[in-house]
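A quick write-up on the structure given underneath.
The complex appears here without one of its protein chains, the remainder shown in place.
Up next, chain A:
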Amino acid sequence: MPCTTTKSAFWRGFRDSAPFILIAGPFGLLFGVLAAEAGLNVLEAFAFSLAVFAGAAQFTALQLMQEQAPTLIVLVSALAVNLRMAMYSASLTPYLGAAPLWQRAFAAYFLVDQSYALSIAKFETNPEMTTPQRMAYFFGASGIVTPLWMGATIVGALIGSQVPESWGLDFVLPLAFLAMIGPMLRTPAHLAACFAAVVTALLAAGLPYNFGLIVAGLTGMSVGAQTELWVERYKMQKDIVR
């Protein structure tokens, strides 16, 4: 359905993002609980979500801080998890690049997996949308998830301080990471990247300062990229033979 006004574009984005309530709510809650378990107070947990606003990166940083990793490694690893945001930013630029700089700055803050996935799908299928309509849709798509993530963090942090240690929540975070990885493995290249990272992580586990994480991450990225190239070449050859 074409968007006629910027206002209706905003509300369409708002409605389209509703299913993500089911993800952002519980995950924000979980972050709050685990942050409290790690010793953060409510203000610190909330500041974390407000300032960083990136689920997987926040979980990564929390985990590594608990392992007493050096601050630099914590920052590099969590930002590496977030590197895909640079790709999102680059792929949205043809659609949003013409908007005023201050709007693009706000859009950058609200750029997460959900707002990106909704927006890029919308912009690709509706090329007639104007830049203001696209911006409105993007902000609409962030309108529920963002406040929900912050609010759920606060609630989680409040609950978390009540959770007895005997519940043994220490395996919840690994399970959350695994649950996030599964749906991301869409192509053979994704699978290869994941497998290479796992193997390297095991081999490089002895490296000091959690440096094995960086080595394994870089190995996985290169293997993924090379596999993608290989699959493309293979497909092209098959087309030529036919």
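To be clear about the criterion, contacts are C-beta pairs under 8 Å (C-beta built on N, C-alpha and C of every residue); 3 or more make two chains touch, one makes a residue touch a chain; residues count from 1.
What we mean here is this: contacts and distances are computed from a predicted model.
Missing chain, UniProt name from the options "Phosphatidate cytidylyltransferase", "AzlD domain-containing protein", "L-lactate dehydrogenase complex protein LldF" or "Cytochrome c domain-containing protein": "AzlD domain-containing protein".
When the omitted chain is restored, the residue from A:A9, A:A56 or A:L148 that touches it is A:A56.
Set against the missing chain, the residues A:T5, A:T93 or A:Q237 yield one that touches it, A:T93.
Although one chain is hidden here, its contacts on chain A can still be listed: residues 22-23, 26, 38-40, 44, 47-48, 51-54, 56-58, 60-61, 63, 65-66, 68, 71, 74-75, 77-90, 92-94, 96-98, 101, 104-105, 107-109, 111, 168, 170-185, 189-190, 193-194, 196-198, 200-202, 205, 212-213, 216-225, 228-229.
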